[in-house]
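The structure is given below, and queries will be raised subsequently.
A single protein chain has been omitted; all remaining protein chains appear in their positions.
Up next is chain A:
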Amino acid sequence: MIDIIGLSFGYKEQMVLNDISFEAKPGEITAIIGANGIGKSTLLKNVCGLLEGDGTIKICGKPLREYRPSELSSQVSYLSQDTVSHALLTVFEIVLLGRIERLSQRISDEDIQAVDAVLHRLGIESFAFRYIGELSGGQRQLVFIAQALIRNPQVLVMDEPTSNLDLNYQFQIMELIKKLTVTEGLTTLITLHQLELAARFAEKIIVLDGGRVYGSGTPSEVLTRAMLREVYRMDVEIVNSAGAIHIVPICRHVS
């Protein structure tokens, strides 16, 4: 459970987030959408304690400020947007780093079993000993999801996990996140640019505009022509077909 109450944050004098409040529930995906540079990533970093703004953020009922860093990182797994890595580290080593608090110079059988279990769960055991730099974008994303999962978090925070992925991987990753969120009872907070993915997989969507919450609710409540016109400056047609929402751009709205 994440509770955000009156969060404001700025870089130097430039305010990015203004009085943001919403909650994200366990077992649900809460998607944050909005135009580029509107503060989506900044909001996520505040939730993970990587940035500190004014206001209150509660994770599992406890204010963020009362968490010790190691305690917070074991409750909240954060996947940044950037999965490109030039480190000469294998998939095994990167996933193992998820257990960093427990690792000693010698890797225990328990550590190996934990890595093995999570690699199998994500179906990436075949490249356990390949270097991360040799993998495709989608495979790298899976590796960092594995690193997040091995920490057994309560909260999963992901910054655009589907960016730079092909259509197939976009769905594979989102289906996996959905499954994990439901079966593990995770509170998943995610930023997305692909609105149709948000509509399909998220229970709740928060729309950010001008540093404030423009609106929040279920996908069908939030994804409206008016919202897309005001927030994205786009005229669109919204089509409901076979239970899915499709957004068909008509033209750029210039005002």
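The rule we apply is simple: a residue touches a chain if its C-beta (ideal position, glycine included) is under 8 Å from a C-beta of that chain, and two chains touch if they have at least 3 such contacts; residues count from 1.
Here is the rule we go by: contacts and distances are computed from a predicted model.
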One chain of this complex is not shown here; going by its UniProt record, which of these names is it: "Protein translocase subunit SecD", "Sarcosine oxidase subunit delta", "Iron(III) dicitrate transport system permease protein FecD" or "ABC transmembrane type-1 domain-containing protein"?
"Iron(III) dicitrate transport system permease protein FecD"
Touching the hidden chain in the complete assembly: which of A:Thr30, A:Ser77, A:Gln141 or A:Gln194 does that?
A:Ser77
If the hidden chain were put back, which of A:Gln113, A:Ser136, A:Thr218 or A:Asn240 would touch it?
A:Gln113
Hidden-chain contact residue, picked from the options A:Phe92, A:Tyr169 or A:Tyr232
A:Phe92
Residue touching the undisplayed chain, where the options are A:Gly6, A:Gly133 or A:Pro249:
A:Gly133
Residue list for chain A contacting the dropped chain reads 48, 50, 69-70, 72-74, 77-80, 82, 85-90, 92-94, 97-98, 100-101, 103, 105, 107, 109, 112-113, 115-117, 119-120, 125, 128-129, 131, 133, 144
